[in-house]
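Every protein chain of the complex appears in place save one, which is left out.
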Amino acid sequence: MAQSTRIGGAPRVDRAEVLAIPVWRIRLNLMWRGLRANAALFAENPIGLVGLGIILFFALMALAHPILMSTVWDKGTYDPVLGIDLAIPLHPTAPSATHLLGTDPLGRDILSQLMWSARSEFALGVVAALVTVVIATTVGAISAFYGGLLDTAFMRLADLIIMTPFVTILIVLSALFDVKLIELAFVVGITSGFGGAAIIIKSQALTIKVRTYIEAARVAGGSNSHIILRHIIPNLLPLSFLYMMFTVTTAIFSEAVLSFFGLLNIRMSWGLMIHTTEYTGYLLDLGKWWLIFPASLSITMLCAAFYLVGRALDEIVNPRLRRR
Amino acid sequence: MAKDPLVIVEGLQKLFPLAVGILSGEKHYIHAVDEVTFSIAEGESLALVGESGSGKTTTGKLLVKLTDPTGGHIKMRLNGDHVDIAHLKGKETKRFRRQVQMIFQDPYESLNPRRTVFDTIAEPLVVQGVGELQDRELRVADLLELVGLSPAKTFLFRFPHELSGGQRQRVAIARALIVEPAFVVADEPTSMLDVSIRTGIMQLMQDLAARLDVTYLYITHDLAVARYMSNRLAVMYLGKIVEIGEMEDLLHNPLHPYTKALLSAVPVPDPTIHRTAPNILGSIAKPIDPEPICRFYERCPIRESICAENLHPPLEDKGAGHRVACYLV
Partner (left out) sequence: MAETLLRVENLTMHYTTRAGEVSAVDDVSFTLDKGASMGLVGESGCGKTSIAATILKLLPENAEIKGGHVFLDGTDLAPMSESEIRHVRWRRISMVFQAAMNSLNPVYKVGDQIVEALETHLPQLSAQETRKRVEDLFRLVGLDPKLADQYPHEYSGGMRQRAVIAMALACHPDLIIADEPTTALDVIVQDSLLREMTELQKQLGMAMIYISHDIAVIAEVSDRIGVMYAGKLVEFGDTEAIFKHPIHPYTQGLLSAFPSIIGPKRELATLPGEPPDLISPPSGCRFHPRCPYATDVCTEKVPVYEEHRPGHFAACWHPLE
């Protein structure tokens, strides 16, 4: 780059000093600092910590399963889908030394089922959440920025999605198609993304659009895409991230409902555990509590955990909610 | 005018339609800027002064092409010839943005809170595709020293919330100047700063103006600050320029009744001087569908029938570049 002609005089900075640390390293450092600051803020909120604790608990569960399967547990007996304990004649059995949460009517170990399913619940949640974030942020940013027909179209679509009962859609879909977990993840992600989340993100994008620094970016010569990508979306991401949490809750819960009705093509899940209890006639048999409670408790707790984390994040994203 | 002007504004007009019911069918417009004509010579600093609703901020936005005029022309001498900036397209607009920049009023709002000082100041370079990362880093650091944020290294990667108002405004100034523009519009850059910080910024802008040969349009409501920053003054009222000329000339010898009222309303930081009340009637109106008479008629203390029977008076030269829009002067 040619030496500037108007800002004259000897260079005011030491070249070597300024270029000492490469920019990427500085940015990484800044991101790390930001993360730590946010983590500290998050840690002040007991709600968030409880939620995080529960999530970690289930995450450990998911990770522990393959370890247990390859070490302590015998594959034939403890496989969550095909296992059967032939040593005991009558199933389901109550919790015992060998089966900590008992067995289900088909002779399978409940604890093993619980732990194995945790993994798919997480996968489901993460995929659905990511899909939602991408869609909601894009739709929200574009609607707010360009307005007009595009905006109207997206907003009417969102209204439509909000109006339609979600579970009904799922049931119809599963009647028409063979719905697997990954497909469910996408359906939840897409409907969440184009639905309520898009509207909220759009209204946030609208407040950003009129900020002075956007005008400044325009005067600097920024094109529409530059402004959307470098100014609007980065300021939307905290809010999108927040909505992610609520999407996970929806995803896990929808899976439970679909599985309960036997409409989901999945080998094992918490919802399927309850379904098994139902079609074998033990649903109302409270004496055999281990057939329902571990599974339903897990669903509730994991959903609640993500919701709590979402609420805690809300207080970070929305400083006005913070207690001084 | 000895020098060939850098900026020529002719009959500039900006109308904003008022939201109107679907059934009424009538259209109303806010005449934010209404047939404004003036020019700015190279190296000059013109202060644009007025109260709220005068159109000064809108004029500033028109000059940096944040919005386009509904009438009239803005011609700027960019790379030789005068170009009508309303008709620029694509690449030409980008080139325009290298020549014309803006410093905004609110140092807390004009910087993206998520971007570092480096990113903010380097943005014009990035968008214009100037230089590589290292070149930009050096150039930004150099500019930080120039605007008094020293040592540059410590400020380079700070975030806006780590800076004070005065420091943020220095960053905003650096951002405006990094592309070495020929013309800068400063929209009340000191009004939101503390007094003791304000003078520092004002001095910085003066210093840079001289050093970099930048032409300024300084928009403000504060006449005292305008006096300090500029050598020429234009007074606006309800979208029109009512008086324009050399700063000291206008301050000591105002001709238009509005200018006189404005000057007499400014509080004086001297308890021994007692100001007389400004000679002006009524209260300020919104420039919605104004009558085709002198715009100042409603409030003018010396109005005559001639003022209500003709269109708004044109600017007339009273000597030494001092122009007034009044039938009675």
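For clarity, chains are labelled A and B in written order, and residue numbers in each chain start from 1.
Everything that follows uses one rule, which is that a contact is a pair of C-beta atoms (placed from the backbone, for glycine too) under 8 Å apart; a residue touches a chain by one contact, two chains touch by 3 or more.
For clarity, every value in this text was computed on a predicted model and none was experimentally measured.
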Given B:V266, B:I288 or B:L311, the one touching the chain that is not displayed: B:V266
Contact with the hidden chain (one of B:V33, B:L223 or B:C326): B:L223
Positions on chain B where the hidden chain makes contact: 51-52, 164, 166, 194-200, 202-203, 221, 223-225, 227-228, 248, 251, 261-263, 265-273, 275, 277-278, 280, 283-284
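As a working rule, only the chains that are shown with their structure count from here on.
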Chain A residues within the chain B interface of the complex: 1, 4-8, 11-13, 15, 17-19, 23, 26, 30, 211-213, 215-223, 226, 231, 234-235
Complex contacts: residues of chain B adjacent to chain A: 64, 66, 93-94, 97-98, 101-102, 104-106, 109-112, 114, 116, 118, 123-124, 127-128, 130-135, 137-139, 141-143, 145-146, 152-153, 156-157, 172, 175, 177, 180, 211-213
